[in-house]
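Step one of this worksheet: look at the structure below.
Shown here: the complex without one of its protein chains, the others still in place.
The block that comes next holds subunit A.
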């Protein structure tokens, strides 16, 4: 565990870490506590993949993009914040990303490391680190893609956490989040049903008041401007980028700036699906969020 001094300066919640450390041995049991996450993983990867492909199609001539290529993330630096047992990190590394997984729980990291060592494919481009996200800010390394899946609802100070994630990105980098919205439906499904009635998820995993609505995330990035290195603009007048989301159209961001997609669990096929864009009520419970850091010259 971290010294308390360090804890205070981070968004890590000590109780949450204790909770997940207790469960860490369960991470790779696909039929156990985390089976929902295992089933969610392909969908998250699909979202990441499709979003990266979409931006590639926007920026490159069509024939230069190979939609069937497995290694869509080949050579990109990817950070997985709150990697847990490494479910997402392993998948990212397998499609070619140079992946770093960090988690505030030491036992999670050792589980993740142990599991990755079973797969000879992962040795070359997957590393784990026991560290809170804030500690990476002191280093100069920045990432092409930062993912933080099902973490936001467990952190103490979400806006500070989002700022940290945002600052760890290179310009034009992608931030992927997935979390749970704060609605009666999400309370019913993720806490009442999942934890209390069906007991699929350990009691106390979720705290309703920590859930964030998609509109709140959008609002945050409408206001958020990343700081630019002063050397880029020699006259040092412009020190901040444009807001990450410049405008909303009836509550929806533009396709090139950000996206919210609902994720729905189908109990019959025991799998998650990504709801179509703008599907009514789809983002009332679990949702995926993507936002892109403005490019260096994109100061608006």
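For this structure, a couple of remarks:
Here is the rule we go by: a contact is a pair of C-beta atoms (placed from the backbone, for glycine too) under 8 Å apart; a residue touches a chain by one contact, two chains touch by 3 or more; residues count from 1.
Please note the rule applied: contacts and distances are computed from a predicted model.
The complex appears with one chain absent; UniProt names that chain "Ubiquinone biosynthesis monooxygenase COQ6, mitochondrial" among the candidates "Uridine kinase", "DNA-directed RNA polymerases I and III subunit RPAC2", "Ubiquinone biosynthesis monooxygenase COQ6, mitochondrial" or "Blast:THO complex subunit 5".
Touch with the chain omitted from the figure is made, among A:38, A:210 or A:225, by A:38.
Among the residues A:30, A:59, A:203 or A:216, only A:30 touches the chain that is left out of the figure. When you scan A:13, A:46 or A:246 for touch with the missing chain, the hit is A:46.
Listed for subunit A, the residues touching the missing chain in the whole complex are 28-31, 35, 38-39, 41-42, 45-46, 49, 68-70, 90-95, 115, 118-121, 124, 269-271.
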